[in-house]
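Notes to accompany the following structure.
Note that one protein chain is taken out, while the other chains of the complex remain in position.
All chains are identified by letter, namely A and B, in their written order; residue positions are counted from 1 within each chain.
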Amino acid sequence: MKTKWEVIVVGAGPAGMACAASCAEQGMGVLVLDEQPSPGGQIYRNIERQRDKVLAVLGQEYLRGAGLATRLRISGAEYKPLSKAWKVESNGRVCFSENGSSREVQGKRVVLAIGAMERPVPFSGWTLPGVAEAGGVDAFLKSDGLVPQGPVAIAGSGPIMLLVAGHLNKLGVEVNSFFDTTPSLSVLSALPHLLPALRRVDYLAKGVAMLMETRKSVGQYKRGVSHYEAVGAEHVTAVVAHKHGKATTVPASTLLVHEGIIPRTEFTRQLRLAHKWDGVQRYWYPDIDEDGRTSLPAIFVAGDSGFVHGGVAAELKGEITALAIAAELGKGGAFNEKRQKSLRKQLAHELLTRSFVDAMYSPRPNLSAVDDHVTVCRCEEVTAKTIRALVSSGQTAPEQVKAVSRCGMGPCQGRMCSSSLIEIMASETGKNAQDLPPLNVRPPVRNIGLGELANATLLPHNAAQKSSS
Amino acid sequence: MKKVDCIFIGGGLMGLASALFMARDGKKVLVLDKDCTGKHASGVNAGGVRSLKRDIAELPYIHGALAMWHNMEKIVGSDCGFYQTGYLIAAEDDQAMRELEQRAAQTRELGYDNEMLIGRDRLRELAPIVREHCVGGIMSVKDGHASPAETCRAFHAALVGAGGVVHNHCEVVGIDPGENGFCVHTTSQGKLYAEQVVNCAGAWAGKLAHMIGDTLPVEPVGASVLVTARMPRLLHPFVAVQGRKLWFNQARNGTLLICGGYLADVDMEKGLTRMNFHELQACAKVAYDLFAVTDDITIVRSWAGLDGETPDHFPIIGYSNKVPGLFHVCGFSKHGFALSPMVGQVVSALLQGKKPEVGIAGFEVERFDRVSDLVASNPIPHENCGNLSNYK
Partner (left out) sequence: MFIPVDQFEDRNVTITIDKQEFQVPEGISVAAAILGHGGHADCRCSFVHGEKRAPFCFIGVCHECLVEIDGKPNQQACLVLVRDGMHIVKQQVKEG
């Protein structure tokens, strides 16, 4: 395999596929590294060989990915599935692991298109088998053709819950309860953003239709739920929903939760790039320009890992980044400028509803108000109580709490707990979450074997460890 | 603002420990850290508490310190995660074994009886994962492992409990030495006044000395550590290898810490380290050569704490010979953690004009007065892994 590439794209979701295909179409040598076995990302997972029965419930929107995947396949980009990037360097070098062996490649430009993840929110019982993230289970359905065992309870907030409930219902899974934690006041904070959103009546109408359908199909639909918990010994057996101080218990074999989507920032944090705080959706996102440029000339960010705007926007952002890179590397031409303009217009149209949706489904204010006994760090089993005790004993920096408690030090490398660690510390100290820096990410960003590191094919460590252009 | 007896610049363990013992003697002390206490090497190192094969000059310190580590609960109200594991150095061949025998004989002669030679069978018993070719080794049973983060937390808390004051996120931007002590200019606390100032700024010690008009040959370095996922118990003692750069131990929680003085790239502009995977790969290769379990080991993380290093790899302890009232305690990179409680006692005594339990002869800064000569006649041994093998 070639070592040097003009562009290395990490991730083959909508942003990665569009960016890689576009770069390759413009004559650049492109390498795509993706952890999944086939292109599509989470939204279009397994688009190339989907089972008919699943395809039937996923519908038109999912099919959009088919064109993208085909485009990537024929674009001439070198696509590497089941390949985990584990370190990105400021000079465009990327280490990745494939089939148990690691190597380093060099790109003139690296595009981080690693997408987003569901916001992990701790609650009592969330570590029990049978409790899973709703969007994740939907992705599992796409790739592996499996549905969770009913009765299923769905809890949390956000459009994805409705989508997943719809899919399960159509596949005959019993969804016995739907606990919506979206605060009723959210509608008010979303109202100012309604006007631009109205220009996308198609989108809003779809949302309303989904909501109506879900209400009809699920056993009980409860709004205004303040929080919920999972109950069981070695597996979830029941779900308790709290509303106005009253608890409702339902039996459940599966609890699917969803508390919104946050960008995956592991590489931008590993690179120590500047991040900004979004006060509405309450997450850190990398500081990039409209082309996805970071402060490092070799590093770009495309798609939801820059800011969560959804699959269609991600595709457009990937395309926009590709054109920007083409211009920098002297490819493309005058034609590109026109295309860039048109893409930006399409993106703006796509984002019309975003502020409305973000405000409507902003995280509920009590996310960090978990009971002391609740596990925050799933890997190292660190409870909220431990974190609070350290804060009250004077540990004011997330890194300090991490070092003493081991919160964020397990195999997931803080992916599941760092956002809640910050929220809990913020509410304990009375500080704003944006004043608490996110945890550092230390390479390898993916776990690798010691033998694999010993035998990895690394590029020579040269003076050009700084940024190259 | 009232003048304090002493301001410690740098909230690492050297500063925290020295300040703690001074505060307990009734002195007014301030610790300033531009980040937060224990943020750099003190709070993030491999946690080894090793007397085995320490440099001869450091033996009185480490034996004093070891006694303290075994008694930490009483000293700072926390055991600091210390537990006795023993520390052993394996010999890969007869030549290496002979070197270890000589070393053991030498420490015995000096009156220390802790370094014991062990044969092939005992080595296999203590560390079954060491590969077959190793012929024996040397061991010190009293050595152990502590949690650096917990140690920093505990010393910080004990210091505050003793009446000391810690200012985090307080950077020193200027120091005026005067006839009646020092005026220290800071970012968050304005001007602070003290009779004496201690430079315990680790990686920034050289820079700080320069700010006060002194010169110190202390360079920033970052020693890397590879950390694994938790594993079933593989071995109890710390294991090193004679003549090679490798320290290997399993913490109480089951994770392995693998290191050996492999360096990270240092970015002093941002005050951070960046992992150099060529160094880490070299480290992994040595581990691969020596341990029979490497395919099961999963690396989860790597890191490197910033510290200061001197040209001869020995620390600097003592008053500045240029600025009266300025005291340096720095240059401990890769081997300071274990020494820190004892160094703290010694520094505290010296600052109060008392006779310390252990002298500082050989650690004073004077030895670098003719740095260029020294470097020329005694080049830095690159194979040196933090004093582990520099004694031959």
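Just so we're on the same page, contacts are C-beta pairs under 8 Å (C-beta built on N, C-alpha and C of every residue); 3 or more make two chains touch, one makes a residue touch a chain.
Quantities reported herein were computed from a predicted structural model and do not represent experimental measurements.
Of the options A:Pro39, A:Gly65, A:Gly92 or A:Gly130, the residue whose C-beta touches the omitted chain is A:Gly130. In the complete complex, the hidden chain is touched by one of A:Pro14, A:Pro39, A:Gly92 or A:Pro120, namely A:Pro120. Residue in contact with the omitted chain (choice from B:Arg120, B:His169, B:His185 or B:Arg252): B:Arg252. Among A:Val54, A:Val225 or A:Ala456, only A:Val54 touches the chain that is left out of the view.
The residue from B:Met231, B:Ala282 or B:Val358 that touches the chain not shown here is B:Met231. Residue positions on chain B in contact with the hidden chain: 229-234, 250-254, 295-296, 298, in rising order. For chain A, the residues touching the absent chain in the complete assembly are 35-37, 42, 49, 51, 53-54, 82, 84, 100, 117-118, 120, 126-133, 135-137, 139-141, 143-149, 171, 234-235, 253, 264, 378-381, 410-412, 415-416, 447, 449.
We take it that only the chains that are shown with their structure count from here on.
Averaging C-alpha coordinates per chain places the centre of chain A 40 Å away from that of chain B.
By the touch criterion given at the top, residues 87, 95, 104, 272, 390, 393-397, 399-400, 403-404, 406, 409-411, 413, 442-444, 447-451, 453-454, 456, 458, 461, 465 of chain A touch chain B in their complex. Partner chain A is touched in their complex by these residues of chain B: 35-36, 38-39, 43-44, 147-150, 153, 156-157, 160, 168, 226-230, 253, 258, 265, 270, 272, 274-278, 280-281, 284-285, 287-288, 294-303.
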